[in-house]
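The other protein chains are all here in position, but one chain of the complex has been omitted.
Take a look at chain A:
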Amino acid sequence: MNHLDSLEAQSVYILREAFNKFDRLGMLWSLGKDSNVMLWLAKKAFFGHVPFPAMFCDTGKKFPEMYAFQKEYAEKWGLNFIRRDCPPIEEIDPTLPPAARSAARKTEALKRLIAELDLQAVIAGIRRDEEATRAKERVFSPRGENAEWDFRDQPPEFWDQFKTDFAPGTHIRVHPLLHWTELDIWLYIQREGIPLVPLYFSRDGKRYRSLGDMDITNPVNSDADTVEKIIAELRATKVAERSGRAMDHEAEDAFERLRSAGYM
């Protein structure tokens, strides 16, 4: 088994554990590269099927290319696609810095979606290498009644035995990509031929490394217009992947506060 085979096998194992343990389960599909890889892995795990809804919390501020992609692949991949609008910014905690406050709309929409579908668990495509607070995550990560994350008291997790017993009211985030790096994601996209939103590829000397809302996501300088070139670029870079995501950089603890409150 090579490295990508091991990563795939581990993610498939996690997805199957989640599917076995939760009757009411949903997967977040943000339309980004990681969540496409995650859907692809679900099809690997369940032999061509995705046996739970693919959920999209729409801020209304995504790039047109993303909406087009969503339309095309929700159908092509035979997804049970569920889209919900995020609440307006006025309903969000005004003490958050502007970009973080904007991002927190998604948290609120997700909470409402969880309540609406009565979900026990949500599968999210976060990775440990993306950002320092995500590095502390568990594969099966419990959230309290208000979706909050207690990073100080996380359950033990070893030998691939995940927390699968919960007090009523607990909600679980499942993270099948936690052990992948950005480069792993691209190598896997290359090997499997996974389709992506075209914004990842360079146009006029710029490309997006990470996709969010149009107003709080910035492109990076790059001439990489193919998967191969992006891989070559990542092998050399020392710039953080989320450097183009404004909400991570407004304050030392902005992203930590977002996540403690239930952000992905």
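Everything below uses one rule, namely that contacts are C-beta pairs under 8 Å (C-beta built on N, C-alpha and C of every residue); 3 or more make two chains touch, one makes a residue touch a chain; residues count from 1.
Heads up, the rule we're going with is that contacts and distances are computed from a predicted model.
A.B. asks: Can you match the unshown chain of the complex to its UniProt protein name from these: "proton-translocating NAD(P)(+) transhydrogenase", "Gluconate 2-dehydrogenase gamma chain", "Sugar ABC transporter ATP-binding protein" or "Adenylyl-sulfate kinase"?
C.D. replies: Hidden chain, UniProt protein name: "Adenylyl-sulfate kinase".
A.B. asks: Looking at A:Ser6, A:Asn80 or A:Thr226, which residue reaches the missing chain?
C.D. replies: For the chain that is not drawn, the touching residue is A:Ser6.
A.B. asks: Can you list, in ascending order, the chain A residues touching the missing chain?
C.D. replies: 1-3, 5-6, 8-10, 12-13, 16-17, 19-20, 40, 43-49, 51, 128-129, 132-133, 135-136, 138, 151-152, 154-159, 161, 163, 165-167, 170, 181, 183, 187, 192, 234-235, 238-240, 252-253, 256
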